[in-house]
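With one protein chain withheld, the remaining protein chains of the complex are depicted in position.
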């Protein structure tokens, strides 16, 4: 059972999925084991996720683990139609195509919600909400949630006492959020900026707003490409850490005057204001790598500008009243997703390994309370172990003596 | 009232303290304010700390804040006699000299314990223990503790219900443990190795055991000096992080065969065993930057060696049965303390700023429960703010709109 | 007079040229001066160059300097048709379109050769050769040559005594070859690999073959992106330099077994042989950043493989007899040109600033001997000065005392 754009794209989609599989060896190792052990035999899964080649690797894994999988997209624009076709051909029940209208989008989610699932796998919380509203059944053992947004919604439900099944917050795994933000976005934001502009980074002054994990990643990679990096922050502790790492730190109003490239990573609003933009040098480039497109005051910029024109894909020129030009990338949306290809498969490998193991964990621990759980440390560690192992990297094991030493506190000089 | 080695060293000591003051401007800023506000007026402080030029800057600060200060050393060997003399001359009641015997050491602690203090400031927990045992009085408002060791002891007391006053664990301030370990030890361990050996780091293979904050600091600085760095770890998550930072990761047994310099930072025992040492190249150098001298199996190495001789200060040559020579620095003790001068004043600046503000906090919040507290976030932030300010660095403030945005969760694309 | 694909593309081309101009401010500064001084008034220039937006910035500059410019493309595939249209509209005599056949290509060159030029500006030496053969006239004052290939041909002509006019080898300017190779290719090779594969660089083992300027650039940037970098070399001095910079160095046969990504930069042939490829891990990626597509033995790989299929644009999968798969990017051609956009405008800015100033130099120094000249130091310095000035960077000037000191050798302690 499936609804996809064009089933004849299956072969092309399969090739994409294979490329992803090659770079998602952690998940493939898990698939290998689950294909034998079938831990999800007889389990029906409702999943709402971006239908990409990486998600396909997860779907195939759950399928091989014995589950009956129903999948809808978590965004009307993010579905890769060839991948959806390949999944359909593999026997995954997929209901997704690129460019669904709003009704089609919610219909697809409803389709997977009403299958009376045992496991609910969501990215954003819409599926969890819908099932709580209209399709809850006691068959549900539990669920997982990929995003911070979704976790916040589920926690609110937990606090209000309305959460009906246990959910594991995959986002909170160390092997998810730390690697994803720092190493994934650190690279892909630069990739997006290069594809959009083809400018030289060496010798440029790059201003990174925010020194959280994303900001740290971008600042470090930009320096690695030869930029002089300036950090802006509101937290004195984070600002001090940036200073100790050798970065310049100053207010955005000062940085505005000297930056060539600006990247926002704060998670907050109007981090770069129109007043800041008015200070900038002719030719300044503005990009956002934070989740929402509110970090740069795009609306204000549009209102203030005398003219706007597109220069290159994802690069728009704004002519300011002072005669200078600034270049906004991807309309202020996530530059790594819009202008490049988002996270490399290797990053999703860790994230989806946590998904697969969390799904198994819920099935094996049916007496969990109705609460939002962090990914258990043992899973976090297991994901890291598997990843190291597929990279061919061995590490030390604690000796018995060391285990004891680390337990009993010793006093010495 | 004081007992020091030679009061005539006071002027020389003052010069040392001034040098420290120049590099402890955060604490100096706090002193400036406290000298006016006198928040510790009428407060008697018992303190047991290493009597160094940095501690002197803290003592002068407490003194200027109005307190009556009694100070003993927290280690029989760490007292700088000229600094002690200068403090005595300043009106601090100091009882410490380098080379105290055991009785003298404990007598000095007892001297400061029995003054019926209002505040107890300790480094290691000996003073807290003694006061609980023999000198408790209801005059005591609370205390602070500088080290992890001390905090562990105090937590045990809290859990057993015997803790008699609130204690702030200064060690747990972000501006203390993060900067201290990563940036302080990261630099001073290299400094110690260079002073002990004068070898070239560029082109060497450096093996860092442990990728906690100390290990991260040393690995990063060693790479910055041109070394090829290998990390060994027992935690798969930390190991994976090291890999993503571009470091090689392998078991110590493998690393043993290719390393030129080995630095342990794990906090555990026998991280480098005699069997590992037997694998090493002729000329390998062994150093420890973890707290205790058990990380390298020094005893085993001594037993196994055919000959030991001193080559340079802090550098001993061990002739192995296989004919190779390895060089152990500082007898396996903390190489940055033994062969160099420990933390730079700038690091103690942050730590002691937390001490001074925590002391003030306790005095201003007299109704704290008898428990071990983390340093309040507001103090942590204030220390970072002051440090930035004395460095001449300004940062952004959240706008009202941003504060609201960060409170109310927003959903968007 | 012009021959382009579609003159109606002129406006679109102009927008591209403007984007380039924004990032070629050194050349724009030169244009500003030359537009006033008209140093090339009455000069006819025959030019054969890649007809790109960057070349257009140079052409407009020469045109504004007073010259009458005739331009043909230096490669049948490299012409940007919109840019050619814009140039035609600007009054440049341009004869170039993308996809010329061989006859059309040489006809276009002949068209610009036979205008009886005063200056000859070439990229590869074909124009110089043709003019020497068939179109020499005593009106020719001199010429310039952009590439190493062309310079080698001209030097051979000089040595044989057949060179008929002086030529400046723009390629030999420090501000050309050093920045171009190290910073330009260092960045764009990574850009090309990311666009072709979208893989994660952090945590990967990257093998860079060759540690000349290109290899240095790529090794440094790859490390900056979080890779563990291995260098292979045939020169012991360069190999030692790589070691001192902290890189691992080993023979390609050993590196073959552990690399994830291979980049050749040597300028030599069969640097990665089929035997090396047979050692590689499943999934290894092969890219070339050296000038010619002979560094990886692509022909041998094709013969040896059981199957070849395209996975993504510029990424072909080769199935080896041993069952492993390797991925060859851009068919072994220059990965930065094929899979990304070649040098950023900023790099061509320096190169073409040297071109413009060299053209002016030849016109102003008409008594040069018939020889191949390096770019005069004064031009090299002037280009660097202008570049710094448009970046808003000021530097020191030697004082009179310092000039004298640096001349007279001083003996001291």
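Things to note:
Letters A, B and C mark the chains as written, and numbering starts fresh at 1 in each.
One rule holds for everything that comes next: contacts are C-beta pairs under 8 Å (C-beta built on N, C-alpha and C of every residue); 3 or more make two chains touch, one makes a residue touch a chain.
This is a predicted model, so every value here is computed, not measured.
Listed residues C:278, C:294 or C:371: the one in touch with the omitted chain is C:294. Across B:226, B:251 or B:376, the residue that sits in touch with the chain not pictured is B:226.
The hidden chain makes contact, of the residues B:118, B:144, B:265 or B:345, with B:345.
In the complete complex, the residue from C:183, C:262 or C:318 that touches the missing chain is C:183.
Only one of C:8, C:322 or C:381 touches the chain withheld from this view, namely C:381.
Interface residues of chain B facing the missing partner chain: 15, 18-19, 22-23, 183-184, 186-187, 191, 194-195, 198-203, 221, 223-226, 258, 281-283, 309, 311-312, 325, 340-341, 344-347, 391-392. Those residues of chain A that touch the chain absent from the view are 202-203, 223, 226-229, 240, 243-248.
Chain C meets the missing chain through residues 149, 152, 174-175, 178-179, 182-183, 232-237, 239-241, 243-244, 249-252, 254, 267-271, 291-294, 333, 380-381, 384-385, 387-388, 391, 393-399, 401-402, 405-406, 409-413.
We adopt the following convention: only the chains that are shown with their structure count from here on.
Central chain assignment: A. Criterion: smallest distance from chain C-alpha mean to the mean of all protein C-alpha atoms.
In this assembly, the C-alpha centroid of chain A lies 38 Å from the C-alpha centroid of chain B. Taking each chain's centre as the average of its CA atoms, chain A and chain C sit 38 Å apart.
Rounded to a whole number, the gap between the C-alpha centres of chain B and chain C is 53 angstrom.
Under the contact definition stated at the top, the residues of chain B that touch 2 or more other chains are 240, 243-244.
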